[in-house]
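Heads up, one of the protein chains got dropped from this complex, but the rest are sitting where they should.
Per-chain residue numbering starts at 1, and chain names A and B are given in the order in which the chains are listed.
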Amino acid sequence: MFNVKVKSDVIKGIIDVTSPLVNEAKFNITPKGISLKAVDPAHVAMVELTIKNTAFEEYKSTDMELGIDLDKLSGIMRLANSGEMVSLEYDEKSNRLIVKIGNLVRRMGLIDTAGMPDSKVPNLDLPAKAVITASELSKGVRASEAVSDHLALSVDKDAFELFAEGDTDTVNLKLPKDLLVELNASGKFKSLFSIDYFTNMIKPVKAEEPITISLGNDNPIRVDFDFAGKKGHVTYLLAPRIESE
Amino acid sequence: MFNVKVKSDVIKGIIDVTSPLVNEAKFNITPKGISLKAVDPAHVAMVELTIKNTAFEEYKSTDMELGIDLDKLSGIMRLANSGEMVSLEYDEKSNRLIVKIGNLVRRMGLIDTAGMPDSKVPNLDLPAKAVITASELSKGVRASEAVSDHLALSVDKDAFELFAEGDTDTVNLKLPKDLLVELNASGKFKSLFSIDYFTNMIKPVKAEEPITISLGNDNPIRVDFDFAGKKGHVTYLLAPRIESE
Partner (left out) sequence: MFNVKVKSDVIKGIIDVTSPLVNEAKFNITPKGISLKAVDPAHVAMVELTIKNTAFEEYKSTDMELGIDLDKLSGIMRLANSGEMVSLEYDEKSNRLIVKIGNLVRRMGLIDTAGMPDSKVPNLDLPAKAVITASELSKGVRASEAVSDHLALSVDKDAFELFAEGDTDTVNLKLPKDLLVELNASGKFKSLFSIDYFTNMIKPVKAEEPITISLGNDNPIRVDFDFAGKKGHVTYLLAPRIESE
């Protein structure tokens, strides 16, 4: 059984976070909430999302899985206004998800989850951490797109730094400790990442909200942020690009 | 003689209603107002539009016809702001329509109406009628576009219903009597229609305004609504698609 009522924005938030990496996703559902883990086809990035049942107006569910075409669900959510309540119910007999928006009833076919493996989230020991406002980070990343396809992120005990270098042009965003929400690094740590992937990871976060960056040396980056009024949480992992010297 | 002054929005309204079906239209003009009848090139849909002289700020005309390129007139109307007064005058000597917007004078070539037949509106006996708010109908039609290229409309004594079915997905919008402006049906009546055509027919109606749907069994649909502050009226007819079983 899966039968919930929720503001359309919460579902839109889940889609925004997941759809940059995969077109289809397996949602793991329990009485306490929903989670998913997904890896992009190139195996460069991974997303782990959890959302508590308290993010929903009404929530009734047993343990189950739902395989969902995210493009299709996104199209359905566009029929709902911002703030509008939608209901989602799994119909076992027809194996459909029944989405109700006002008087509209939309029955949606599901994807067989048998072929969808549970991605395992690697246990990473990332020694440095910086918490940054989304708008600051996003300006640095947008500037970097014009000069390169990859950027370097580094953290030391005094500052977080973003750096991108093209043939003639460079971008540098240095945020000293007092401009950060939090900074925690014992030494200097630096890794290179694809700008495309990183852009998509921070795009869902609203301008004034904090993003937590965890970093090592030539190691993956971990990006963490909350959504749905802090009742949902997202963790992205992104593999580093190794600097050729 | 044809010499009128009118808010640009009224002319824009006429174009919005007519241009989804035809690129060129013959306007029949009398001292009492303007009307047109037009059939789309595929002979699937028909529009009949009438607008009273009282929708105009000033209106002077004898009986005449004007053949108008709707794209061209639409481009001219984009030069006028919403609510801005425009004047339209037929210049017999040059066979041009003179459009004045502020200090701008735009002389527009006309189309020879000799080759444009008067479409005859068939007399249909459509036994069921439902009056529906545009926004409700429009949400159902938008949802249907994602699952099929045609939809079924039905009316019985209790409700109006819209239904579309794809390979795995369905859309259902059921509006019981108390959610309708009006409902009038002695039995159950149902017909299938092309979503593309139907979308265009209801698009010109503002969200909160009523649309009258007249329906039979596997018969054309008639869609009626007012525009220009109820001084204009539009009737669309749309041929049914016959269900292959």
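Convention: a contact is a pair of C-beta atoms (placed from the backbone, for glycine too) under 8 Å apart; a residue touches a chain by one contact, two chains touch by 3 or more.
Here the structure is a predicted model, which is why all the values come from computation and not from measurement.
J.: Out of A:V171, A:L192 or A:V205, which touches the unshown chain?
T.: A:V171
J.: Specify the residue from the set B:M1, B:A42 or B:V105 that touches the hidden chain.
T.: Result: among the candidates, B:V105 touches the missing chain.
J.: Kindly state which of the options A:D40, A:E136, A:D196 or A:E209 is in contact with the chain not pictured.
T.: Once the missing chain is taken into account, the touching residue is A:E136.
J.: Which is it among B:V39, B:M64 or B:L79 that touches the chain not included here?
T.: Going through B:V39, B:M64 or B:L79 one by one, B:L79 is the residue touching the chain not shown.
J.: Using the touch rule from the top, list residues of chain B that touch the missing partner.
T.: Against the missing chain, chain B presents residues 72, 75-76, 79, 96, 101-109.
J.: Considering the whole complex, not just the chains shown, which residues of chain A touch the missing one?
T.: The list for chain A reads 136, 139-140, 142-143, 146, 167-175, 179.
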